[in-house]
Every structure is written in structure tokens, then in C-alpha cells.
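The structure under discussion is supplied below as C-alpha cells; questions concerning it will follow.
Here the complex is missing one protein chain, while the rest keep their positions.
Then we have subunit A:
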Amino acid sequence: MSRREGSLDPQADSSVSPLPHLEAKIQQTHSLARLLTKYAEQLLQEYVQHQGDPFGLPGFSPPRPPVAGLSAPAPGHAGLPVPERLRLDAAALAVLPPLLDVVRRRQAELNPRAARLLRRLEDAARQARALGAAVEAVLGALGAETGGPRAEPATAAAAAIAAAATGGVFPAKVLGLRVCSLYLEWVSRTEADLGQLAPGGPA
């Protein structure tokens, strides 16, 4: 494990068996994912509040436009092996930060005085990046092959969504909602997947 990702006991790296350390790492990442899941729910709620009616009205189901480079977790995701799932999680979390940045920029124009929403979007991008890195670290610790840094898909997705977001305010709102929803889905998915590895979770 690299020092960059943090260690509760740095000296244990060389002297102690890596298994407890891996468990701790998984536990930490799982806790982070759980925390971010809660934050993502709050972000989604906050986002909906600032888009005006009929966003947020009960029964309102906006379209779910496709987001270039990022899809929702597939229905068969749960059937995949855990490392594979984590790899998909990490890949999605790597794409999400630029998308969240685009959404924040658009919301800065629409809701410049919604400081909390803007801060949450900014935090979400940073937290998604951190969680993705943590999942990558867990994958590395597990000995699974990681996807590595994949800047191209993320950049392409951001460019695509930026183009889409400039098409109109309403599509941009819907797209932002979609991005926030995807963020929540992937973070909660990651939490579930890490829960499979965490001590006490289903093996």
C-alpha cells in the first residue's frame, strides 16, 4: 500500500502481515463510500431543490439522457466477481469528477447564490476522485489488475456533457440531475461492493 493513501500504522507495512492492513483499508474505503453515499443523497436532494418545479415534485420522472462515457450500473453488475465490480466502480468514479465539475459550472450560472449546492458539487467531484483512488488502492492490494489512470474517457465525457449542457437550460438541468443520480448510484454501488469485502459482510 502506498503511503499516499494513508496508513494508520506506517511501520506495520514491513513488519506485519498485509492481511489485517488490507482489511483496514477495505474498511476505511467502505466507510468512505458509505459516507459519500449519504453526501450524494444530500447532493441530489439539494440539486433538485434548486431546479424549480416540476423538479422535485412527487411523481416527476425526468428523462434519463445518456451520459457519454458513463452508464448506470448494469443490472448484471451484482453477478460479476468482486474485483471486476470494483474495477467498474473505479472506472465510473474516475469519469464522474469532470462531469460533476461541468454540472457545478452550469449551476453557478443558474444558481449563483446557491452556495451550498455549489459547494456540495465541488466536494462531490473531489470525493468521487478520492473514493475512486481508494478503490483502485484496494484493487491493488487485492492483487487485481487495475484500470490505471484513464484520463481520456473522463475528458471525453466531460466534453460531451459540456456540449450537451450548453444546448439549453432545461436539458442542462436534466443532465445535471442525471449526473447527480449516477454519482449516487455509483457511490452506493461501490459501498455495496466494498461491503462484500469488508469484515462481517457477505463473502
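Note that contacts are C-beta pairs under 8 Å (C-beta built on N, C-alpha and C of every residue); 3 or more make two chains touch, one makes a residue touch a chain; residues count from 1.
Throughout what follows, contacts and distances are computed from a predicted model.
Trainee: Would you kindly match the missing chain to its UniProt protein name, picking from "Sodium/hydrogen exchanger", "Proteasome subunit beta", "Leukemia inhibitory factor receptor" or "Centromere protein T"?
Mentor: "Leukemia inhibitory factor receptor"
Trainee: Of the listed residues A:72, A:114 or A:144, which contacts the missing chain in the full complex?
Mentor: Of these options, the touching residue for the absent chain is A:114.
Trainee: If the hidden chain were put back, which residues of subunit A would touch it?
Mentor: Touching the missing chain: residues 50-55, 57, 61-63, 108-114, 168-170, 173-174.
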